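Yeah, one chain of the complex is gone here, protein chain that is, but the others are all in their spots.
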Amino acid sequence: MSLMDILELVLGIAMVVLGVVAVNAKKKITSVILLSALSMLAVVAFVIMRAPDVAITEAVIGSGLVTGLFVFTLFTKKNEGEDA
Amino acid sequence: MIQYFAIALMLVGVYGLLTQKNVIKLIVSLNIFEVGLNVFIISVGYVSGGIAPILTSQNNTSALLYVDPLPQALVLTSIVIGVGVTALALAFARRLHNQYGTYNLDEMEGE
Partner (left out) sequence: MKQAVSIVLVLLLGAFIFTALYFADSSPLQFKPYGDADLSGRVSQGYVDKNVTADAASEEPAAVVYGETKNAETGSANIVTSVVVNYRSFDTLGEVTVLFVAALGVGLLLSGKRRRQEAAFQPSFILKHGVRIVLGIMVIFGVYLFTHGHLTPGGGFSGGSIIAAAVLLLYVSDNAFKAKVKAFKIAEGVAGSLYVVAGLLGLALGGYFLYNFLPTGVVGDLLSAGIVPIVYILIGLKVGSEISGVIAGFATEEEAL
């Protein structure tokens, strides 16, 4: 088993674990942040699979813009009383 | 290797869509599904030992072994459509929250 195989194994397990935790998290903001981390790991997977174009796009959109949209939805003055 | 985990990630997304009752959590599950699907499609075109499909001054001829460019082109557009879908879903969630004061689907039914 080469170093690359071990890296892929660790990456895949981390992605699935992050996904499960994000789905089952108690607080909404936790699952949003974990989704952002999951997208970042997906970027590493894209780079391993030689797809630099997709990696750049996913890095900007998946971990940046989508998280921003979620945060703007969750943190408004009206929602403050709720468990965000 | 990554291919199996991508399928597992898609299944996690389906599980989230089946069990969650919170609108925000549903949208997060949809996004997890999408990430898994994108990684899977890219992995279909991967050739072991291939190089990224860009001609440069080092890799300067098309006779070299490249990975498949077509899945990458498809996923590139799919990611951008994904952000549009997520934005639309979040806009719906916000309207629901304005109307009912909650993100939970069960609590909305009473009114």
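To keep things simple, chains are lettered A and B as they appear, and every chain counts its residues starting from 1.
Rule of thumb we're sticking to: a residue touches a chain if its C-beta (ideal position, glycine included) is under 8 Å from a C-beta of that chain, and two chains touch if they have at least 3 such contacts.
Source: prediction; values computed, not measured.
Asks: On chain A, what residues meet the omitted chain?
Replies: Residues touching the hidden chain, for chain A, are 52-53, 55-57, 60-61, 64-65, 68-69, 72-73, 75-77, 79-80.
Asks: What chain B residues would touch the chain not displayed?
Replies: 1-3, 7-8, 11, 14-15, 18-19, 43-48, 52-57, 59-63, 66-70, 72-73, 76-77, 79-81, 83-85, 87-88, 90-92, 94-95, 98
We take it that only the chains that are shown with their structure count from here on.
Asks: Write out the stretch or stretches of chain B touching chain A in their complex.
Replies: 1-2, 4-6, 8-9, 12-13, 15-16, 19-20, 22, 24-25, 27-29, 31-32, 35-36, 38-39, 42-43, 45-46, 50-54, 67, 72, 75-76, 79-80, 82-83, 86-87, 90, 93-94, 97-98, 102-103
Asks: Mind listing the chain A positions that touch chain B in their complex?
Replies: So the residues of chain A touching chain B come out as 5, 8-9, 11-13, 15-16, 19-20, 22-23, 28, 31-32, 35, 38-39, 42, 45-46, 48-54, 57-58, 61-62, 65-66, 69-70, 73-74, 78-79, 82.
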